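One protein chain omitted, others in place.
Up next, chain A:
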(Lines give C-alpha, C1' and ligand atoms only; values in the text may rest on other atoms or scores of the structure.)
Protein backbone atom coordinates (compact mmCIF):
# COMPACT_ATOMS: atom_id res chain seq x y z
CA UNK A 1 0.00 0.00 0.00
CA UNK A 2 1.02 3.55 -0.43
CA UNK A 3 3.32 5.22 1.92
CA UNK A 4 1.78 8.49 2.76
CA UNK A 5 3.04 11.44 4.58
CA UNK A 6 0.77 14.34 5.05
CA UNK A 7 2.01 17.83 5.31
CA UNK A 8 0.41 20.39 7.49
CA UNK A 9 -1.63 17.69 9.03
CA UNK A 10 -2.65 19.67 12.05
CA UNK A 11 -4.02 22.63 10.16
CA UNK A 12 -5.70 20.65 7.45
CA UNK A 13 -7.48 18.52 9.97
CA UNK A 14 -9.50 21.56 11.00
CA UNK A 15 -11.29 21.32 7.66
CA UNK A 16 -13.92 18.88 6.70
CA UNK A 17 -11.64 16.49 4.87
CA UNK A 18 -14.03 14.28 3.06
CA UNK A 19 -17.42 14.26 1.50
CA UNK A 20 -18.89 11.75 3.86
CA UNK A 21 -18.96 8.34 2.39
CA UNK A 22 -17.43 5.17 3.61
CA UNK A 23 -17.63 3.80 7.08
CA UNK A 24 -16.40 6.35 9.48
CA UNK A 25 -18.97 5.60 12.12
CA UNK A 26 -16.20 3.72 13.78
CA UNK A 27 -16.12 1.93 17.00
CA UNK A 28 -12.63 3.11 17.57
CA UNK A 29 -10.93 -0.06 18.56
CA UNK A 30 -12.90 -2.45 16.44
CA UNK A 31 -10.88 -5.41 15.29
CA UNK A 32 -7.82 -4.72 17.46
CA UNK A 33 -6.50 -7.83 19.10
CA UNK A 34 -6.46 -7.71 22.86
CA UNK A 35 -2.72 -8.03 23.15
CA UNK A 36 -2.18 -4.95 20.97
CA UNK A 37 -4.72 -2.67 22.61
CA UNK A 38 -1.96 -0.73 24.30
CA UNK A 39 -0.72 0.42 20.89
CA UNK A 40 -4.02 2.10 20.07
CA UNK A 41 -4.47 5.04 22.45
CA UNK A 42 -7.14 7.47 21.26
CA UNK A 43 -5.49 10.48 22.81
CA UNK A 44 -2.21 9.94 20.98
CA UNK A 45 -1.14 9.83 17.34
CA UNK A 46 -1.01 6.27 16.08
CA UNK A 47 2.20 4.76 14.81
CA UNK A 48 1.77 1.93 12.33
CA UNK A 49 2.86 -1.29 14.01
CA UNK A 50 5.70 -1.65 11.54
CA UNK A 51 6.84 1.81 12.56
CA UNK A 52 6.61 3.15 9.03
CA UNK A 53 4.29 6.07 9.66
CA UNK A 54 2.65 8.06 12.40
CA UNK A 55 -0.86 9.35 11.74
CA UNK A 56 -3.50 11.17 13.75
CA UNK A 57 -5.55 8.74 15.77
CA UNK A 58 -8.60 9.83 13.79
CA UNK A 59 -7.12 7.90 10.87
CA UNK A 60 -7.42 4.61 12.73
CA UNK A 61 -10.36 2.63 11.40
CA UNK A 62 -11.47 5.54 9.23
CA UNK A 63 -11.91 3.18 6.26
CA UNK A 64 -8.80 4.36 4.49
CA UNK A 65 -5.56 2.45 4.42
CA UNK A 66 -2.59 4.53 5.61
CA UNK A 67 -0.20 1.93 7.03
CA UNK A 68 1.71 -0.40 4.76
CA UNK A 69 1.13 -3.21 7.23
CA UNK A 70 -2.59 -2.49 7.42
CA UNK A 71 -2.41 -1.89 11.17
CA UNK A 72 -4.39 1.37 11.05
CA UNK A 73 -7.50 -0.42 9.74
CA UNK A 74 -8.01 -3.57 11.78
CA UNK A 75 -11.76 -2.98 11.85
CA UNK A 76 -12.45 -2.17 8.18
CA UNK A 77 -11.75 -3.76 4.85
CA UNK A 78 -9.66 -0.80 3.68
CA UNK A 79 -6.28 -2.53 3.89
CA UNK A 80 -5.55 -5.62 1.84
CA UNK A 81 -3.23 -7.05 4.47
CA UNK A 82 -4.75 -6.09 7.83
CA UNK A 83 -6.02 -8.40 10.53
CA UNK A 84 -9.35 -8.26 12.24
CA UNK A 85 -9.75 -9.74 15.69
CA UNK A 86 -12.96 -11.67 16.32
CA UNK A 87 -13.57 -11.58 20.01
CA UNK A 88 -15.82 -14.65 19.81
CA UNK A 89 -16.95 -14.56 23.43
CA UNK A 90 -17.50 -18.07 24.70
CA UNK A 91 -15.12 -19.46 22.12
CA UNK A 92 -11.59 -18.65 21.03
CA UNK A 93 -10.73 -15.20 19.82
CA UNK A 94 -9.44 -15.49 16.25
CA UNK A 95 -7.68 -13.28 13.75
CA UNK A 96 -9.10 -13.08 10.26
CA UNK A 97 -7.87 -11.04 7.30
CA UNK A 98 -9.43 -7.59 7.56
CA UNK A 99 -10.64 -7.88 3.97
CA UNK A 100 -13.15 -10.43 5.27
CA UNK A 101 -14.81 -7.55 7.16
CA UNK A 102 -18.15 -6.60 5.71
CA UNK A 103 -17.98 -9.03 2.81
CA UNK A 104 -21.29 -10.71 3.51
CA UNK A 105 -19.69 -13.89 4.81
CA UNK A 106 -19.93 -14.63 8.51
CA UNK A 107 -16.37 -15.42 9.44
CA UNK A 108 -16.39 -14.73 13.18
CA UNK A 109 -18.66 -16.95 15.20
CA UNK A 110 -19.91 -13.85 17.02
CA UNK A 111 -20.66 -12.21 13.65
CA UNK A 112 -18.56 -9.18 14.59
CA UNK A 113 -16.93 -9.03 11.14
CA UNK A 114 -20.27 -8.23 9.52
CA UNK A 115 -21.21 -5.22 11.63
CA UNK A 116 -21.76 -3.05 8.57
CA UNK A 117 -23.63 -5.41 6.28
CA UNK A 118 -27.28 -6.24 6.17
CA UNK A 119 -26.75 -9.95 6.43
CA UNK A 120 -27.53 -11.44 9.79
CA UNK A 121 -24.87 -13.62 11.33
CA UNK A 122 -26.08 -15.95 14.03
CA UNK A 123 -23.82 -16.13 17.02
CA UNK A 124 -22.48 -19.65 16.77
CA UNK A 125 -19.73 -19.31 19.36
CA UNK A 126 -21.55 -21.30 22.02
CA UNK A 127 -22.31 -24.13 19.61
CA UNK A 128 -18.77 -24.10 18.35
CA UNK A 129 -17.41 -24.19 21.86
CA UNK A 130 -19.61 -27.16 22.63
CA UNK A 131 -18.56 -28.90 19.48
CA UNK A 132 -15.00 -28.11 20.17
CA UNK A 133 -15.28 -29.43 23.68
CA UNK A 134 -16.95 -32.58 22.46
CA UNK A 135 -14.41 -33.11 19.76
CA UNK A 136 -11.56 -32.48 22.16
CA UNK A 137 -13.05 -34.95 24.60
CA UNK A 138 -13.47 -37.47 21.85
CA UNK A 139 -9.91 -36.95 20.74
CA UNK A 140 -8.69 -37.29 24.26
CA UNK A 141 -10.64 -40.49 24.73
CA UNK A 142 -9.46 -41.83 21.41
CA UNK A 143 -5.86 -41.08 22.13
CA UNK A 144 -6.16 -42.44 25.67
CA UNK A 145 -7.59 -45.71 24.42
CA UNK A 146 -5.12 -45.71 21.56
CA UNK A 147 -2.18 -45.20 23.84
CA UNK A 148 -3.26 -48.21 25.89
CA UNK A 149 -3.45 -50.29 22.76
CA UNK A 150 -0.14 -48.94 21.64
CA UNK A 151 1.50 -50.02 24.84
CA UNK A 152 0.15 -53.53 24.39
CA UNK A 153 1.43 -53.69 20.87
CA UNK A 154 4.83 -52.41 21.79
CA UNK A 155 5.06 -54.81 24.70
CA UNK A 156 4.23 -57.81 22.59
CA UNK A 157 6.54 -57.00 19.77
CA UNK A 158 10.01 -58.35 19.39
CA UNK A 159 11.16 -56.36 16.50
CA UNK A 160 11.62 -53.10 18.28
CA UNK A 161 14.90 -51.33 18.12
CA UNK A 162 16.23 -53.39 21.00
CA UNK A 163 15.20 -56.59 19.28
CA UNK A 164 16.60 -55.43 16.04
CA UNK A 165 19.98 -54.83 17.56
CA UNK A 166 19.90 -58.30 18.94
CA UNK A 167 19.72 -59.73 15.46
CA UNK A 168 23.25 -58.53 14.85
CA UNK A 169 24.45 -61.97 15.80
CA UNK A 170 22.20 -63.56 13.25
CA UNK A 171 23.47 -61.09 10.72
CA UNK A 172 27.07 -62.03 11.40
CA UNK A 173 26.27 -65.68 10.85
CA UNK A 174 24.57 -64.94 7.62
CA UNK A 175 27.48 -62.90 6.39
CA UNK A 176 29.80 -65.75 7.20
CA UNK A 177 27.62 -68.10 5.14
CA UNK A 178 27.58 -65.62 2.36
CA UNK A 179 31.36 -65.55 2.15
CA UNK A 180 31.53 -69.30 1.88
CA UNK A 181 28.89 -69.33 -0.78
CA UNK A 182 30.61 -66.62 -2.69
CA UNK A 183 33.76 -68.66 -2.86
CA UNK A 184 31.85 -71.71 -3.96
CA UNK A 185 30.03 -69.68 -6.53
CA UNK A 186 33.28 -68.52 -8.06
CA UNK A 187 34.46 -72.08 -8.38
CA UNK A 188 31.28 -73.14 -10.05
CA UNK A 189 31.47 -70.22 -12.34
CA UNK A 190 34.97 -71.11 -13.45
CA UNK A 191 33.86 -74.66 -14.10
CA UNK A 192 30.90 -73.45 -16.03
CA UNK A 193 33.06 -71.10 -18.05
CA UNK A 194 35.40 -73.88 -19.09
CA UNK A 195 32.75 -76.28 -20.29
CA UNK A 196 30.91 -73.52 -22.02
CA UNK A 197 33.93 -72.72 -24.12
CA UNK A 198 33.79 -76.23 -25.51
CA UNK A 199 30.07 -76.16 -25.88
CA UNK A 200 30.04 -72.87 -27.71
CA UNK A 201 32.69 -73.92 -30.15
CA UNK A 202 30.67 -77.00 -31.07
CA UNK A 203 27.44 -75.08 -31.31
CA UNK A 204 29.03 -72.36 -33.39
CA UNK A 205 30.16 -74.89 -35.88
CA UNK A 206 26.76 -76.44 -36.08
CA UNK A 207 25.07 -73.09 -36.26
CA UNK A 208 26.96 -72.04 -39.31
CA UNK A 209 25.83 -75.11 -41.11
CA UNK A 210 22.23 -74.59 -40.31
CA UNK A 211 22.08 -70.88 -40.71
CA UNK A 212 21.64 -70.56 -44.40
CA UNK A 213 19.00 -73.17 -44.61
CA UNK A 214 17.10 -71.71 -41.72
CA UNK A 215 17.10 -68.22 -43.08
CA UNK A 216 15.53 -69.32 -46.28
CA UNK A 217 12.84 -71.33 -44.56
CA UNK A 218 12.21 -68.53 -42.22
CA UNK A 219 11.61 -65.90 -44.83
CA UNK A 220 9.30 -67.88 -46.98
CA UNK A 221 7.30 -69.15 -44.03
CA UNK A 222 6.87 -65.72 -42.65
CA UNK A 223 5.88 -64.39 -46.00
CA UNK A 224 3.20 -67.01 -46.46
CA UNK A 225 1.78 -66.39 -43.07
CA UNK A 226 1.84 -62.69 -43.58
CA UNK A 227 -0.08 -62.91 -46.82
CA UNK A 228 -2.59 -65.32 -45.33
CA UNK A 229 -3.14 -63.12 -42.34
CA UNK A 230 -3.54 -60.02 -44.47
CA UNK A 231 -6.11 -61.67 -46.67
CA UNK A 232 -7.90 -62.96 -43.62
CA UNK A 233 -7.96 -59.55 -41.96
CA UNK A 234 -8.98 -57.70 -45.07
CA UNK A 235 -12.58 -58.83 -44.87
CA UNK A 236 -13.88 -56.33 -47.41
CA UNK A 237 -11.15 -57.17 -49.85
CA UNK A 238 -10.09 -53.56 -50.49
CA UNK A 239 -6.42 -54.42 -49.98
CA UNK A 240 -6.37 -52.26 -46.89
CA UNK A 241 -6.73 -53.23 -43.32
CA UNK A 242 -8.88 -50.73 -41.55
CA UNK A 243 -9.59 -50.10 -37.91
CA UNK A 244 -12.95 -51.90 -38.06
CA UNK A 245 -11.37 -54.91 -39.61
CA UNK A 246 -8.70 -55.20 -36.99
CA UNK A 247 -11.00 -54.28 -34.16
CA UNK A 248 -12.86 -57.57 -34.56
CA UNK A 249 -9.72 -59.29 -33.37
CA UNK A 250 -10.17 -58.63 -29.73
CA UNK A 251 -7.48 -61.15 -28.95
CA UNK A 252 -5.03 -58.43 -29.94
CA UNK A 253 -6.23 -56.18 -27.15
CA UNK A 254 -3.30 -55.97 -24.81
CA UNK A 255 -5.40 -54.47 -22.11
CA UNK A 256 -8.18 -56.91 -21.67
CA UNK A 257 -9.91 -55.04 -18.91
CA UNK A 258 -11.24 -52.48 -21.30
CA UNK A 259 -12.98 -53.07 -24.52
CA UNK A 260 -10.79 -53.05 -27.57
CA UNK A 261 -11.21 -49.37 -28.37
CA UNK A 262 -10.62 -47.63 -31.64
CA UNK A 263 -7.71 -45.77 -30.16
CA UNK A 264 -6.10 -48.99 -29.14
CA UNK A 265 -6.61 -50.43 -32.57
CA UNK A 266 -5.25 -47.28 -34.10
CA UNK A 267 -2.22 -47.46 -31.90
CA UNK A 268 -1.50 -50.90 -33.30
CA UNK A 269 -2.16 -49.88 -36.86
CA UNK A 270 -0.38 -46.60 -36.48
CA UNK A 271 -2.98 -44.97 -38.73
CA UNK A 272 -6.51 -45.49 -39.91
CA UNK A 273 -5.59 -48.18 -42.37
CA UNK A 274 -2.58 -50.01 -43.72
CA UNK A 275 -1.79 -51.66 -46.98
CA UNK A 276 0.02 -54.95 -47.46
CA UNK A 277 3.42 -53.40 -47.48
CA UNK A 278 2.91 -51.40 -44.30
CA UNK A 279 1.35 -54.44 -42.74
CA UNK A 280 4.38 -56.48 -43.61
CA UNK A 281 6.89 -54.04 -42.22
CA UNK A 282 5.20 -52.76 -39.11
CA UNK A 283 2.27 -54.85 -38.01
CA UNK A 284 2.68 -58.50 -38.80
CA UNK A 285 5.52 -59.37 -36.46
CA UNK A 286 3.75 -57.76 -33.57
CA UNK A 287 0.43 -59.43 -33.88
CA UNK A 288 1.43 -62.79 -35.29
CA UNK A 289 1.80 -64.40 -31.88
CA UNK A 290 -1.58 -63.50 -30.57
CA UNK A 291 -3.51 -63.32 -33.78
CA UNK A 292 -6.34 -65.78 -34.33
CA UNK A 293 -8.69 -66.32 -37.18
CA UNK A 294 -12.14 -65.08 -36.52
CA UNK A 295 -14.77 -67.71 -35.95
CA UNK A 296 -17.71 -67.94 -38.33
CA UNK A 297 -19.67 -64.72 -38.01
CA UNK A 298 -22.81 -66.54 -36.93
CA UNK A 299 -21.24 -68.01 -33.87
CA UNK A 300 -20.80 -65.96 -30.73
CA UNK A 301 -17.33 -64.58 -30.20
CA UNK A 302 -15.35 -66.71 -27.78
CA UNK A 303 -13.70 -65.10 -24.78
CA UNK A 304 -10.55 -63.49 -26.01
CA UNK A 305 -7.40 -64.96 -24.63
CA UNK A 306 -5.22 -62.34 -23.09
CA UNK A 307 -1.88 -61.90 -24.69
CA UNK A 308 0.83 -63.42 -22.54
CA UNK A 309 2.80 -60.64 -20.94
CA UNK A 310 5.83 -60.00 -23.03
CA UNK A 311 8.86 -61.51 -21.46
CA UNK A 312 11.00 -58.98 -19.72
CA UNK A 313 14.15 -60.65 -20.81
CA UNK A 314 13.17 -60.68 -24.41
CA UNK A 315 12.44 -56.99 -24.17
CA UNK A 316 15.81 -56.25 -22.70
CA UNK A 317 17.42 -57.08 -25.94
CA UNK A 318 15.09 -54.98 -28.02
CA UNK A 319 15.81 -51.36 -27.69
CA UNK A 320 18.12 -49.42 -25.48
CA UNK A 321 15.64 -46.57 -25.37
CA UNK A 322 13.35 -48.71 -23.30
CA UNK A 323 15.77 -49.10 -20.50
CA UNK A 324 14.08 -46.83 -18.04
CA UNK A 325 10.87 -48.75 -18.34
CA UNK A 326 12.60 -52.04 -18.14
CA UNK A 327 14.08 -50.99 -14.87
CA UNK A 328 10.68 -50.22 -13.52
CA UNK A 329 9.45 -53.53 -14.72
CA UNK A 330 12.40 -55.23 -13.14
CA UNK A 331 11.47 -53.67 -9.89
CA UNK A 332 7.95 -54.91 -10.02
CA UNK A 333 8.98 -58.49 -10.44
CA UNK A 334 12.39 -58.58 -8.82
CA UNK A 335 11.96 -56.18 -5.99
CA UNK A 336 15.23 -57.30 -4.54
CA UNK A 337 17.29 -55.78 -7.22
CA UNK A 338 16.69 -52.41 -5.68
CA UNK A 339 18.83 -53.45 -2.75
CA UNK A 340 22.10 -53.92 -4.52
CA UNK A 341 25.32 -53.77 -2.67
CA UNK A 342 28.13 -52.52 -4.77
CA UNK A 343 30.70 -55.03 -3.66
CA UNK A 344 28.45 -58.03 -3.72
CA UNK A 345 26.68 -57.92 -7.00
CA UNK A 346 28.93 -60.12 -9.05
CA UNK A 347 26.45 -62.88 -9.19
CA UNK A 348 23.63 -60.57 -10.02
CA UNK A 349 25.55 -59.06 -12.85
CA UNK A 350 26.40 -62.46 -14.17
CA UNK A 351 22.87 -63.52 -13.73
CA UNK A 352 21.79 -60.55 -15.73
CA UNK A 353 24.25 -61.24 -18.48
CA UNK A 354 23.11 -64.81 -18.45
CA UNK A 355 19.52 -63.87 -18.98
CA UNK A 356 20.49 -61.65 -21.84
CA UNK A 357 22.15 -64.52 -23.62
CA UNK A 358 19.17 -66.60 -22.86
CA UNK A 359 16.91 -63.91 -24.20
CA UNK A 360 18.63 -63.83 -27.54
CA UNK A 361 17.87 -67.46 -28.01
CA UNK A 362 14.24 -67.07 -27.03
CA UNK A 363 13.97 -64.23 -29.43
CA UNK A 364 15.50 -66.38 -32.05
CA UNK A 365 13.13 -69.23 -31.41
CA UNK A 366 10.24 -66.89 -31.80
CA UNK A 367 11.33 -66.14 -35.32
CA UNK A 368 11.63 -69.73 -36.33
CA UNK A 369 8.57 -70.78 -34.43
CA UNK A 370 7.25 -73.40 -36.79
CA UNK A 371 10.34 -74.53 -38.59
CA UNK A 372 12.17 -77.60 -37.36
CA UNK A 373 14.68 -76.91 -34.61
CA UNK A 374 18.24 -77.68 -35.70
CA UNK A 375 19.32 -81.14 -34.75
CA UNK A 376 22.76 -81.18 -33.12
CA UNK A 377 25.18 -84.02 -33.63
CA UNK A 378 25.84 -86.38 -30.72
CA UNK A 379 29.13 -84.88 -29.71
CA UNK A 380 27.67 -81.44 -29.46
CA UNK A 381 24.73 -82.78 -27.52
CA UNK A 382 27.05 -84.38 -25.03
CA UNK A 383 28.98 -81.17 -24.56
CA UNK A 384 25.76 -79.29 -24.14
CA UNK A 385 24.61 -81.67 -21.44
CA UNK A 386 27.79 -81.17 -19.51
CA UNK A 387 27.57 -77.45 -19.85
CA UNK A 388 23.96 -77.49 -18.81
CA UNK A 389 24.88 -79.46 -15.73
CA UNK A 390 27.58 -76.94 -14.86
CA UNK A 391 25.16 -74.09 -15.37
CA UNK A 392 22.59 -75.68 -13.13
CA UNK A 393 25.10 -76.09 -10.37
CA UNK A 394 26.16 -72.53 -10.76
CA UNK A 395 22.58 -71.31 -10.59
CA UNK A 396 21.81 -73.50 -7.62
CA UNK A 397 24.60 -71.95 -5.64
CA UNK A 398 23.69 -68.58 -7.09
CA UNK A 399 20.14 -68.82 -5.79
CA UNK A 400 21.36 -69.73 -2.35
CA UNK A 401 23.80 -66.87 -2.48
CA UNK A 402 21.11 -64.40 -3.48
CA UNK A 403 18.69 -65.64 -0.89
CA UNK A 404 21.19 -65.16 1.90
CA UNK A 405 22.25 -61.87 0.53
CA UNK A 406 18.66 -60.65 0.53
CA UNK A 407 18.12 -61.85 4.05
CA UNK A 408 21.10 -59.77 5.04
CA UNK A 409 19.76 -56.80 3.15
CA UNK A 410 16.39 -57.09 4.83
CA UNK A 411 17.93 -57.35 8.23
CA UNK A 412 20.17 -54.40 7.60
CA UNK A 413 17.34 -52.40 6.15
CA UNK A 414 15.10 -53.26 9.03
CA UNK A 415 17.63 -52.20 11.53
CA UNK A 416 18.16 -48.91 9.75
CA UNK A 417 14.48 -48.06 9.22
CA UNK A 418 13.51 -44.93 11.04
CA UNK A 419 10.50 -46.25 12.89
CA UNK A 420 9.47 -43.06 14.56
CA UNK A 421 10.89 -40.74 17.20
CA UNK A 422 10.52 -43.44 19.84
CA UNK A 423 10.75 -46.33 17.44
CA UNK A 424 7.04 -46.78 17.98
CA UNK A 425 6.32 -47.91 14.44
CA UNK A 426 8.73 -50.81 14.57
CA UNK A 427 5.94 -53.31 15.26
CA UNK A 428 4.50 -52.72 11.83
CA UNK A 429 7.72 -52.97 9.87
CA UNK A 430 6.94 -55.34 7.01
CA UNK A 431 3.36 -55.75 8.14
CA UNK A 432 0.88 -55.53 5.31
CA UNK A 433 -2.52 -53.80 5.38
CA UNK A 434 -5.24 -53.88 2.77
CA UNK A 435 -7.83 -51.34 1.72
CA UNK A 436 -10.68 -52.54 -0.44
CA UNK A 437 -12.15 -50.17 -2.97
CA UNK A 438 -14.55 -50.66 -5.87
CA UNK A 439 -12.02 -51.77 -8.43
CA UNK A 440 -8.83 -52.31 -6.51
CA UNK A 441 -7.29 -53.59 -3.35
CA UNK A 442 -4.56 -51.33 -2.03
CA UNK A 443 -1.92 -53.18 -0.04
CA UNK A 444 0.73 -51.42 1.95
CA UNK A 445 3.55 -53.41 3.48
CA UNK A 446 4.90 -50.87 5.88
CA UNK A 447 8.36 -49.49 5.19
CA UNK A 448 8.48 -51.63 2.10
CA UNK A 449 5.98 -51.42 -0.73
CA UNK A 450 2.56 -50.19 -1.68
CA UNK A 451 0.58 -52.01 -4.35
CA UNK A 452 -2.64 -51.65 -6.23
CA UNK A 453 -4.17 -55.03 -6.96
CA UNK A 454 -6.89 -55.24 -9.53
CA UNK A 455 -9.98 -57.05 -8.30
CA UNK A 456 -10.84 -58.15 -11.79
CA UNK A 457 -7.95 -60.54 -11.38
CA UNK A 458 -4.59 -60.17 -12.90
CA UNK A 459 -2.09 -57.58 -12.33
CA UNK A 460 -0.51 -55.97 -9.34
CA UNK A 461 0.90 -52.54 -9.82
CA UNK A 462 3.53 -51.20 -7.49
CA UNK A 463 2.53 -47.71 -6.52
CA UNK A 464 5.63 -47.05 -4.47
CA UNK A 465 8.57 -48.25 -2.44
CA UNK A 466 9.23 -46.97 1.04
CA UNK A 467 10.98 -43.67 0.68
CA UNK A 468 10.88 -41.47 3.77
CA UNK A 469 8.87 -39.68 6.37
CA UNK A 470 7.49 -36.56 4.79
CA UNK A 471 5.26 -34.76 7.25
CA UNK A 472 5.59 -31.01 7.76
CA UNK A 473 8.75 -29.70 9.38
CA UNK A 474 7.28 -29.70 12.86
CA UNK A 475 5.69 -33.10 12.50
CA UNK A 476 7.77 -35.20 10.18
CA UNK A 477 6.28 -38.49 11.37
CA UNK A 478 2.77 -37.54 10.30
CA UNK A 479 3.19 -38.74 6.74
CA UNK A 480 5.01 -41.56 4.97
CA UNK A 481 6.09 -41.40 1.42
CA UNK A 482 6.26 -44.39 -0.92
CA UNK A 483 7.74 -43.37 -4.22
CA UNK A 484 9.14 -44.58 -7.50
CA UNK A 485 6.35 -47.01 -8.28
CA UNK A 486 5.55 -48.27 -11.75
CA UNK A 487 5.53 -45.47 -14.29
CA UNK A 488 2.20 -44.30 -15.61
CA UNK A 489 1.28 -44.09 -19.24
CA UNK A 490 2.07 -40.53 -20.19
CA UNK A 491 2.68 -39.74 -16.55
CA UNK A 492 5.02 -39.88 -13.62
CA UNK A 493 6.11 -42.93 -11.60
CA UNK A 494 3.34 -43.76 -9.19
CA UNK A 495 3.70 -42.60 -5.61
CA UNK A 496 1.77 -42.64 -2.38
CA UNK A 497 1.54 -40.47 0.71
CA UNK A 498 0.25 -42.23 3.82
CA UNK A 499 -1.09 -39.97 6.54
CA UNK A 500 -0.99 -41.52 9.99
CA UNK A 501 -3.88 -41.00 12.35
CA UNK A 502 -4.62 -42.17 15.81
CA UNK A 503 -7.16 -45.00 15.79
CA UNK A 504 -8.04 -47.98 17.89
CA UNK A 505 -7.73 -50.46 15.07
CA UNK A 506 -4.97 -50.56 12.52
CA UNK A 507 -6.55 -49.91 9.17
CA UNK A 508 -6.26 -48.03 5.91
CA UNK A 509 -9.00 -45.62 4.86
CA UNK A 510 -9.83 -43.05 2.23
CA UNK A 511 -7.61 -43.74 -0.73
CA UNK A 512 -7.43 -40.91 -3.26
CA UNK A 513 -5.66 -40.00 -6.42
CA UNK A 514 -5.53 -36.19 -6.39
CA UNK A 515 -3.15 -36.08 -9.34
CA UNK A 516 -2.71 -38.75 -11.91
CA UNK A 517 -0.84 -41.65 -10.28
CA UNK A 518 -0.15 -39.73 -7.09
CA UNK A 519 -2.10 -41.49 -4.39
CA UNK A 520 -2.95 -40.60 -0.82
CA UNK A 521 -4.31 -42.82 1.91
CA UNK A 522 -4.93 -42.59 5.64
CA UNK A 523 -3.56 -45.18 8.02
CA UNK A 524 -5.26 -45.40 11.37
CA UNK A 525 -3.18 -46.98 14.06
CA UNK A 526 -2.87 -46.86 17.83
CA UNK A 527 0.83 -46.32 17.24
CA UNK A 528 0.02 -42.77 16.11
CA UNK A 529 -1.82 -41.99 19.32
CA UNK A 530 -0.23 -39.40 21.50
CA UNK A 531 0.09 -39.51 25.23
CA UNK A 532 0.18 -35.72 25.38
CA UNK A 533 -3.13 -35.38 23.61
CA UNK A 534 -4.58 -38.01 25.86
CA UNK A 535 -3.74 -35.89 28.86
CA UNK A 536 -3.79 -32.24 27.76
CA UNK A 537 -6.04 -29.91 25.79
CA UNK A 538 -5.84 -29.21 22.11
CA UNK A 539 -5.05 -25.93 20.50
CA UNK A 540 -7.77 -24.34 18.44
CA UNK A 541 -7.73 -23.57 14.81
CA UNK A 542 -9.69 -21.12 12.75
CA UNK A 543 -12.65 -23.00 11.38
CA UNK A 544 -12.81 -22.80 7.65
CA UNK A 545 -15.26 -23.49 4.87
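Following the convention adopted for this analysis, a contact is a pair of C-beta atoms (placed from the backbone, for glycine too) under 8 Å apart; a residue touches a chain by one contact, two chains touch by 3 or more; residues count from 1.
Following the convention adopted for this analysis, contacts and distances are computed from a predicted model.
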Hey, which one's the missing chain according to UniProt: "General transcription and DNA repair factor IIH subunit TFB4", "GATOR2 complex protein WDR24", "Nuclear cap-binding protein subunit 2" or "Glucosidase II subunit alpha"?
"Glucosidase II subunit alpha"
Kindly state which of the options A:135, A:157, A:223 or A:286 is in contact with the chain not pictured.
A:286
Which one touches the absent chain: A:32, A:78, A:404 or A:429?
A:78
Residue touching the undisplayed chain, where the options are A:273, A:380, A:449 or A:525:
A:273
One chain is left out of this view; which of A:50, A:204, A:228 or A:259 touches it in the full complex?
A:259
Check the options A:39, A:243 or A:478 and report the residue that touches the missing chain.
A:243
Interface residues of chain A toward the undisplayed chain are 1-2, 4-7, 9, 12, 15-22, 62-65, 77-78, 80-81, 97, 99-100, 103-105, 240, 242-243, 254-255, 258-259, 261-263, 267-268, 270-273, 282-283, 286-287, 307, 309-310, 315, 318-319, 321-322, 325-326, 328-329, 332, 452, 454, 459, 461, 486-492, 512-516, 518, 544-545
